[in-house]
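All protein chains but one are shown at their positions in the complex.
Which chain is which? They are A and B, in the order written, and residues in each are numbered from 1.
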Amino acid sequence: MFWQQLINGIALGSTYALIALGYTMVYGIIQLINFAHGEIYMVGAFAALVLVTVFKMSIFLAMVLAMVVCLLLGVIIEFVAYRPLRRSSRLSALISAIGVSTFLSTLVLLIFGADAKGFPDDVFPVVQMRIGAAEVSSLQLLIIGVSALLMLGLEFIVHHTKIGKAMRATSQDYTTAALMGVNVNLVISFTFALGSALAAAGGVLVGIYFNAVSFNMGLMAGLKAFAAAVLGGIGSIPGAMLGGVVLGVVEVLGVAAGYSSYKDAIAFAILVAVLMIKPTGLLGQKIQKKV
Amino acid sequence: MIKRISVLILIIFMVSMSVYGAAGTVKIGFMGALTGDVAMFGIPTLEGMKMAVEDVNKAGGVNGQKMVIVEADNRGDKPEAANIAQKFISRDRVAAIVGDPTTGITKVVAPICERNKVVLLSAGAVGTGVVELGQYIFRNTLLDSVAIPPLVDYFVNDVGYKKFAVVTSDNNDFSVSLTQIFKNALKGKKAQIVADEKIKDGDKDFSAQITNIKAKKPDIIFFSGYYTEGALLMKEARKQGLNVNMFGGDGLYSPTLISLGGKAVEGSMVYVGFFPENPSPETAKFIQAFKAKHNGKLPGLFETQGYDAIMMLAEAMKRAKSNDPKKFRDELAKIKDFKGVSGTITIQPNREPIKSPVYLLEIKDGAYKLKTKVDVKMKK
Partner (left out) sequence: MIGEYLENLVNLVDAYYLQIFVNIGIAIIMALGLNLVTGVTGQLSLGHAAFMSIGAFTGAILTIKLGMPFSLNLICSGLMAALCGVVIGFPILRLSGDYLAIATLGFAEILKVILLNLDITNRALGLSVPLPHTPIPLPIYVWLTVLLVLAAMVLIQNSRFGRALRAIREDEIAAETMGVNTTLYKIQAFAIGAFTAGLGGCLYAHFIAYINPSDFGFSKSVDILNMVVLGGLGSIPGSVLGATLLTTAPEFLRFMERYRMMVYGALLVFLMIFRPNGLLGGVSIRKLVCKALGIKPGPRKPWHRISTRKAGG
């Protein structure tokens, strides 16, 4: 049973990681806690749901289109709600993000209603496999695989491409990067586009995996992803993956040990405990304070 | 300038019209959430209420007055619910408030209604300690403390289940109190609880809980929460190859349980105070009207309770020959064998409702089918 629970935990953790990756990347570049990220994830899931159920598209095509929708949405949100606040206090941008999040979830509630919706059962072929004493479904493997791939892809973009270099420069010093000829507006738009597309992919996968999409799924997912990102060291891409998986495994093992009523508390307790020992998270860089 | 004056005149005209219109109406406040996390209970309740008001007005209204619903969205927020209750009472001068579908907000609104002597009829609150809050506080829900003991008898004695797995949503007051009632009812019976798992409303992942339950090999899962989590729970159970069924309270009764759960909820059972294929002509009529209005969609529990709440108020007003809450309150308290669409309702002397019989429904081929009918004994 332990192995089964471990697999449950890794799969759950991967769903957290899927959202946390985009979260942490946006944070890494412009130090914004993007509370609207969870809502973008929710919109992505709904976009795919409409494409699959109304337009009868295959799930893969729907996922790609949902990513495009959210990519645009992310860029628009950045342009409208964050860009005018780039030089103000970070809390102003945080409140703006909360405003966007309220706006989006209410909008989706008005359009789709309050009840959760599910993807059709046959949208993705689910096959159960046995590994030793545990059972794994093809969907679980897909989620684990996709999140790992996305992590590697993001790492590659940030560290080995030209735009990645520009992103890192912007993250280090916004003004200097601009002076050195980096088009920071473009870089930030790109970051949001990438992060939002990732969120949409996460939304679709998680939507299929749990088979439930609802207007209020973004908030809790966003919080857990935020926790996962901080646990791994916010701004660190492998950290988001690690943080997500650790959180998922800890939660599941807590339930397995018979503490299901304390599930959320266990996750946050681990988070706080890690921060006590390592104040910048598992893989976070040490903050050098300027004196 | 002329434009401004004409706008002003128009506004004055409209205001005077609305005041004039108000003189011949009796107002009922809708208390519930239309946005926010509990909107899925508020929206259908209001839908049912609107249909009832239509029917009442088509039949000539009550005591010569047309019935009107005053809407306000409380977002599931308690301070806002209190604001709205005060607004209903001191601004709109409502005769009664219907709602809130959740126990928590009903408990916030109840003292305000009691203070102002306005009837509060909750269409959904099932938790303990609601009607105790005052003489003007009523509800029309199926009480779990009434329904559970005969059902437990049925499952243990007639069906022969011995091992129960219990799943509770522990941030949901309805679920927590239902689990308590269930556990009490199971005491002294030849059956035991082999697994006692907790989830939270809004959770999506139940893999760990199901793995735990599977290891205990129960005969059936008793889930005391709502339909969204119920559907996901069963999906996960089937995914892990756990082939036992689920049963639970009327919180599970919704077409969404089937649309979301699909094949996984085949064989799951819920108990309700009414049944869509109930021969009662009231229910049949309501379902037909509802389907016609909503593209063939079946009504859920909250629609029927919202509908009945309005109908019960209208009935009480007619009997009292008055739309004054101080007068029709007494008639509401005396309602007996009221043929509602959500079941046959009797208000007991302690203002708690009784709905009898209780129907146990089973999901078969993607629809609710009658499994059995148990009679409820009246409490003295």
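Convention: a contact is a pair of C-beta atoms (placed from the backbone, for glycine too) under 8 Å apart; a residue touches a chain by one contact, two chains touch by 3 or more.
For clarity, every value in this text was computed on a predicted model and none was experimentally measured.
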Residue among B:Asn171, B:Ser259, B:Gln348 or B:Thr372 touching the omitted chain: B:Asn171
Touch criterion as defined above, residue of B:Lys66, B:Lys87, B:Lys189 or B:Lys216 at the omitted chain: B:Lys87
Among B:Pro79, B:Gly296 or B:Pro349, residue touching the chain not depicted: B:Pro79
Full-complex contact with the absent chain, from A:Ala81, A:Ile143, A:Val182 or A:Val246: A:Ala81
Touching residues (missing chain, whole complex) on subunit B: 34-36, 71-73, 75, 77-80, 82-83, 86-87, 89-91, 103-104, 107-108, 111, 116, 127-129, 133, 170-173, 175-177
On subunit A, residues whose C-beta touches the chain left out of the figure: 27, 33, 80-81, 84-85, 87-89, 91-96, 98-104, 106-107, 110, 219, 223, 226-227, 230, 234, 261-262, 264-265, 268-269, 271-272, 275-276, 279-281, 287, 289-291
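To be clear about the criterion, only the chains that are shown with their structure count from here on.
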Residues of subunit B defined as touching subunit A within the complex: 35-37, 39-40, 43, 170, 197-200, 202, 204-205, 207-209, 211-212, 215, 228, 231-232, 235, 239-241, 254, 256, 259-260, 262-263
For the subunit A and subunit B complex, residues of the former touching the latter: 1, 4-5, 8-9, 11-12, 15, 106, 109, 113-118, 121, 126, 128, 135, 137, 206, 210-212, 214, 216-217, 220, 251-253, 255-256, 258, 260-261, 263-264
